[in-house]
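Only one protein chain is missing; all other protein chains are in place.
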Amino acid sequence: MEAIGRNRWVIAEGYIPSESSFSDRALASHETACILNAANRDAHVAITVLFPNRGPVGPYRVTVGARRTLYLRFNDLNDPQPIPRDTDYASLFESDVPIILQHTRLDSRRAEVALLSTVAYAEA
Amino acid sequence: MEAIGRNRWVIAEGYIPSESSFSDRALASHETACILNAANRDAHVAITVLFPNRGPVGPYRVTVGARRTLYLRFNDLNDPQPIPRDTDYASLFESDVPIILQHTRLDSRRAEVALLSTVAYAEA
Amino acid sequence: MEAIGRNRWVIAEGYIPSESSFSDRALASHETACILNAANRDAHVAITVLFPNRGPVGPYRVTVGARRTLYLRFNDLNDPQPIPRDTDYASLFESDVPIILQHTRLDSRRAEVALLSTVAYAEA
Partner (left out) sequence: MEAIGRNRWVIAEGYIPSESSFSDRALASHETACILNAANRDAHVAITVLFPNRGPVGPYRVTVGARRTLYLRFNDLNDPQPIPRDTDYASLFESDVPIILQHTRLDSRRAEVALLSTVAYAEA
């Protein structure tokens, strides 16, 4: 399997609701970056988070194993600091190996779950 | 952080419902352009709005600070004129600095919130 | 305003539910191709519809005025024949002027409206 993807990705829209109608992890409100590394070596990814009214935070660092996926919940990022809830943000991903990035949100502020997913913006 | 993105973007589909089931800003029906400026200088963006049955309106002008995001609600645009509700429209974004643009709608005409998000169409 | 967009577009996924929970046009189940023509001359668009188990149908022909949008409901296409309901299909758009195409569906088979939108696949 040869490498496929790009090294730099952007999710311009991010928002983690603080409210959920469900307590189990699958249906709690969450925001996920789905990262695929189809290459034969690990991908080291640095994530920078940007905001409307203050400077960028990061990098957050994650590793995606060779020929593996990583479903990264922004809710789980804590180092250097948690992502604030109920706050607009954007995220920039820079990887040393080409990856593919898709963005998903499950919003269960209301009991009826709303779902969205979109391929992120990529640059070589 | 080097610049990333494109200078011209299009959201071909726009629609602001006049109805909402909720009065708080987070859950009222709205349509948002999420703009990321990852560059080290401000981005000056001119927005033109196009319609099915009459000529374009604009430009609306916004500035996105260096290394900042802007979550622009179309509902809030007033100069040169408000975007009509319950009306189909498209929008063209032209920036002097490369940006990334993602389009989001929260539709709460019904109590069950519907949510969509998609990366806009870009040209260099 | 200079032209922006591409001449060939594909929506690989189409489906018009025959059921709706609402009778007004805004909330009835529908599938829309949102076409923007930002150029200074009319765009003539030929649409071919493809199916899983039989040959393509078309072309359907529409014109998008200069600097106008067209919100084309697949539900409304009748010539050469209506799009069958509850049936999977894909659509190919070929235009003599560059356009931008976004695909939207509102599904109200259930009283809770589900909404999706995505920029179509483009080729020069």
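Should a chain be cited, it is by its letter among A, B and C, assigned in written order, with residues numbered from 1 in that chain.
In the analysis below, a residue touches a chain if its C-beta (ideal position, glycine included) is under 8 Å from a C-beta of that chain, and two chains touch if they have at least 3 such contacts.
None of the values given here were measured: they were computed from a predicted structure.
Asks: Out of A:N7, A:T69 or A:T87, which is the one that touches the chain we can't see?
Replies: Spelled out, the listed residue whose C-beta touches the missing chain is A:T69.
Asks: For the chain that got dropped from the picture, name the residues of chain C it touches.
Replies: Chain C touches the missing chain through residues 8, 10-13, 48, 50-53, 55-56, 86, 88-90, 92, 103, 105, 107, 109-110, 112, 114-116, 118-121, 123.
Asks: Go through chain A and note every residue touching the omitted chain.
Replies: Against the left-out chain, chain A lists 1, 4-5, 26-27, 32, 34-36, 38, 67-71, 100-102, 104, 111-119, 122.
The rule we apply is simple: only the chains that are shown with their structure count from here on.
Asks: Would you kindly state whether over half or under half of the residue numbers at the chain A/chain B interface are used by both copies, giving same or different?
Replies: Looking at both copies, the contact residues mostly diverge.
Asks: Where the CA atoms of chain A average out and where those of chain B average out, how many Å apart are those spots?
Replies: Result: the chain centres lie 22 Å from each other.
Asks: If a residue has to touch 2 or more other chains to count, which residues of chain C qualify?
Replies: Answer for chain C, listing residues that touch two or more other chains: 112, 118.
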